[in-house]
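Left out: one protein chain. Kept in place: all the others.
Going in written order, the chains are labelled A, B and C, and every chain counts its residues from 1.
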């Protein structure tokens, strides 16, 4: 995506005329649409839309676009936003000791496959510090005090307040976030869970999978809500295993799925492709 | 798809205002859009659209819809059509001796998973006659005369003329159709080739695959053109093999991919989801 | 597998010398091994083996092979069996109203992709009778009496007693078998469950999947035990879905996975490739 774009993302009650109104507005403004998706959920009768507009075709700033679009949004009771690709989102990455997801995201970031800013990487361990710092990134070490978790989370909460992230990515952070942090960032915290949810919620899912004797293992990227591993799912995938595979093999094979699924989920979110609807997601891939 | 729908399928040179024009037209007519997709090919600057409209929302016949839409189509130099789900497409199925693809399509037809009419099944062998006839379908046996292929194809050509198919499906028909038949039905003949094209064009692709030592085999559903196995691809898939697999195993595993890929390709075509653009397809899945 | 084979299937406590003993025995007898697999479970220290021997290479009947092998089996405390491909297994197929799994199995049976005998197809409905009978197979209609299930299951139990099946395949039979039938046929009843177990146990798994907003749906072939959907898993697979897919789409896409997974599971079982170990399976694919 070399040129600057505006992304218009809409959800509202469905009725005849929404596409006509939005596309006529954009045509009148001379906006060149480079990508467009819409979807109508027949059950809830709700409408979802994502439009990508070449910023140069409009020839005026995003503030004016928002102002001019506002009456249409009101008319159709839209929940809406317009984002600019020129302003990268701020993503705080959180990890523990395992490097696979963090390394993968940092590779995609430094190779510009995914475009975003990283105010800091936060970890409860020091294992990944040197690697992160090689990227000239801030590494916040907030040690997990097992006897007093509240101290840890209060320090974490303060750091987040300062860092003002648009998104928080739990790249195998391995701690359950307290409710108040979850609720402060609704639809902004992405987690990778190392199972095919809703199978194997909670701790040690690969051990659970081995115990049940499944023939595929998976990973799930989802938004974090106050209920553990129960938030809206963004992306999932699986990999085949067989009786030869030990727990260590499951963990090894699973890592590859985890990082791929998290990278896809993060890309969808960064590019404003994910719309949350109740406990489900619409993903305009 | 329980209710009757109209499907509006468009391709034309891209310019600002097409979506606005079409969606405003449909909104004015009161048309309830149940599914919509569009795509702009940046290389050729060409625009593609598929809209599904609830027929009851319009409350007038398709002929009138075509008449009213006609000026917009002219304005944008559209190639377009409006089809009705109430009128099932006529599909001539052609097979040889192998049953897997034909059985699969007939199952989907009799279970109404795919909705279409079958004027006849044509085969150069008698193996599948009894099975086809159990379905109360006509079975045309046009024997392949190996010494005089032209006689066979002339009989075939005459049969097709009489049957007036909208679509011809080569469900492992195993004969190369002559150019004149190919060119009479452009974009209407679907073939299933038992390899991942463009690998292993032509005869005995599983033997070619075994000889090359590949680790996956595949199948390709494509439109038939005058050049062998070179027409626009609609759908492809693969399955993993390994050194244990004999040619017979490849054939067995391949059959499952072949029938799945053909069924998907046929469904896309029947539901007007495939738009041909040069030697490629846009598939609005 | 055109020639007759013997299949030797073994499980026993692991110790040094088992492979040597078995393979030396077979070498002494002049047995040509066409396929061989073994596996040692490190956790339970248990050993599993499957050997396929070309029957002609032995030049004597299976009874003698069993007799001669018996001392080795005793020495190593083996649980073992030797089966003959010349004697097809007897498979009772049970279905309800949906045709996809039954049709698929019958296709594989009549095309000889899978080799077995069918003493009867049992159903609680008449929908599939004509189709089954076209295959010259017995169709036992045992109506499900919703007010008195026990009568239904007692009739079913009697039929099974008469039919003496080696295997019972629940090809979407849609009834929960009573404990006594389950326990009469341990490791002999194959079920296809239309979810990726252990996710979505029980009724209406596609509805459960839609409610949870998963991005993949799956199917599981497992042995039936007294606990619902909890028996040893033989095979699983998944297919991708997205927000566009209605429940009907899930059911349609799921059917293709169900029949493929059931066919694979059945083939593994028919070819003596599955060894049950606690609640898990070793599958020598």
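Descriptive notes on the structure:
We adopt the following convention: contacts are C-beta pairs under 8 Å (C-beta built on N, C-alpha and C of every residue); 3 or more make two chains touch, one makes a residue touch a chain.
Here the structure is a predicted model, which means the values were calculated and not measured.
The residue touching the chain not shown here, chosen from B:39, B:131 or B:173, is B:39. Residue in contact with the omitted chain (choice from C:17, C:61 or C:278): C:17. The chain not displayed touches chain C at residues 16-17, 19-21, 23-24, 26-28, 30-34, 36, 38, 40, 42, 57. Within the entire complex, the positions of chain A that touch the omitted partner chain are 99-100, 103-104, 107, 110-111, 113, 131, 134, 252, 255-256, 260, 263.
By the touch definition given at the top, chain B reaches the unshown chain through residues 39, 41-42, 196-200, 212-216, 218, 232-238, 242-244, 246, 279-283, 285.
Here is the rule we use: only the chains that are shown with their structure count from here on.
With chains as nodes and touching pairs as edges, the resulting graph is complete, every pair of chains being joined. Chain B maps onto chain C through a rotation of 180 degrees [Cα fit, steps of 5, range 0 to 180]. When chain pairs are compared by contacting C-beta pairs, A-C ranks highest.
If you average the Cα atoms of chain A and of chain C, the two centres end up 41 Å apart.
The distance from the centre of chain A to the centre of chain B, each centre being the mean of the chain's C-alpha atoms, comes to 37 Å.
Along chain B, no residue makes contact with two or more other chains.
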